[in-house]
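Note that one protein chain is taken out, while the other chains of the complex remain in position.
To keep things simple, chains are lettered A and B as they appear, and every chain counts its residues starting from 1.
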Amino acid sequence: MLEAAIEILLKTVVILALPLGALPLIIHVERRGAAFMQKRLGPNRVGPFGLLQPLADVAKFMFKEEVHPSHVKPFFYTAAPVVALVVALLPLACIPVAGPIEAFGRTIYPEVFRSDMGIFYAFAVSALGSYGILLAGWASNNKYSMLGALRACAQMVSYELSLSTSVVAMIFLYGTNDIHLMVSAQTGYWFGVIPQWGFFYQPVAALLFLVGIFAESNRLPFDLAEGESEIVAGYHLEYSSMKFALFFMAEYIHMIALSALFIIMFFGGYSLLPGFDLIAGNNPTLIVLLQVASLTIKIALMIWFFVWVRWTLPRFRYDQLMNLGWERLLPLGIANLIVTVLFVYFRNR
Amino acid sequence: MAIDILLTLLTVVFSLMVVFSKKTVVAAFSLLMTLLVIAMIYFQLGTVFLSAVQVLVNAGAIAILFVFVMMLINLEQFQNNREKSKWKLVVSTLTMLVLLGVFALVINNNIEALSVVNLTDNSMKTLFAKLFDVYYLPFEMATVLLLAAIVASIVITSHDRTEKLEEK
Partner (left out) sequence: MSIYYYLSAFLFCLGLLGTIFKKDLISILLCLELMLAGVALLFILFSKATGFLDSQLLVIFMMIISACEVAIGLSLIIALYRKKQTIYTDDIKIITE
């Protein structure tokens, strides 16, 4: 009993520390990446190559004056960023960083929450993601914030649908909810070179899921919630210093959690990258370390993709966005689901 | 045992806030918390998948609908939401207590037969084995019902936009 509690505590600390620790690096990558794409240099004064810039940002956030506007609703105003951060951290609980480890005489699964529903838990709690924004926009007592919050909530709910159709198709294809089984179904190579990733089985579902995670984390081109040139700053207009930093953190952690889910379903999760299994051999410790490294590299590339798209594409107009979600992506998702079901049926006969 | 009492107390507190709070917005967010705590109760009872579905559907869709509509119609102007007549208050509370007493009595008499033993197999496969087999018709009818609800809500709330332009 005590052993189980210590195990869960350790796993929780690790899975919380990893994204929160990577956050300054991601913020720095975003700012430098943005700068290079716009043909300028970005922050390069603080520390070598500007790597200590996020530290300076944190210091600024902590010492900035907390402005408490008098027209906000008191409890919900303070609760909104906390809700946003907590709900963004929840999907991380079911993501394993490596395969099952055989140690101390039993099998240890390196995920915090292991249950029968596996990956379904992550999609259930990401449905709660709209509450942070909704609370923030409404508690700010401000027309622009309310408008931004309502639009963001409608967008998130709409794109959850196409996300769910693509997830159902993938679960159908793999035949299981369990993440470890999903990842082990994606090991192996075709012709010795191309890995058997879910992306090559279901490119349509991958595209739908990709668009869905851009919409869920409110990143460009779907960021009308915080559209800078349209509605001032949207739902986090009335928030200053630390509370704004919490929203910022919540957005990036949501990005990390959703890209981890994308990689688990479509890019092999923690399965070793093409060159790595030659290095690993049969040494179990090395395999586990290389699995963690593979997952980290894949997530890092995915985050770079997020940054890349953000500074390349313009923002969608609201009616274009709703049109895309309901009239284009949802029928595509359902058609993909029907094709997948037929394919699996004829494969199993 | 302690977890059961804690979860029950939390649910009681939040549901009392739903019914007895003066502001409707506080009631809606308390309903959200009630649904989340009930999802934890489902998890404690062993039905893991149903707790995820409860979070996804009830807390993640229905409660969002409530909060959304409250923001759309600006519920702040409608805060006066309780019955004023003392006579009606007393009689309805008494009735509810009598009903609760009857339920509690019935439960108390049968508590041995009703003791939760977790006899069922908790995996999703055994749960849904009958869904596409015996209960296929209700499943399809639920789908049609959802479609009817979607069409109905769009039709009810769509107003003719050309009318307003002509007025101006």
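Just so it is clear, contacts are C-beta pairs under 8 Å (C-beta built on N, C-alpha and C of every residue); 3 or more make two chains touch, one makes a residue touch a chain.
The structure presented is a predicted model; accordingly, all values stated were derived computationally and were not measured.
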- Left-out chain, listing which of the shown chains it touches: B
- Message: Considering the whole complex, not just the chains shown, which residues of chain B touch the missing one?
- Response: 4-5, 8, 11-12, 15-16, 18-19, 24, 27-28, 31, 34-35, 38, 41-42, 44-47, 50, 53-54, 57-58, 61-62, 65-66, 69-70, 72-73, 75, 78, 80-83, 88-89, 92-93, 96-97, 99-100, 103-104, 107, 111, 113-121, 126-128, 130-131, 135, 138, 142, 145-146, 148-150, 152-154, 156-157, 159
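In this text, only the chains that are shown with their structure count from here on.
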- chain A - residues contacting chain B, complex: 76, 115-117, 120-121, 123-125, 127-128, 130-131, 134, 137-138, 146, 149-150, 153-154, 157, 177
- Could you please specify the touching residues of chain B with respect to chain A in the complex? 29, 32, 48-49, 52-53, 55-56, 59-61, 64, 67-68, 71-72, 122-124
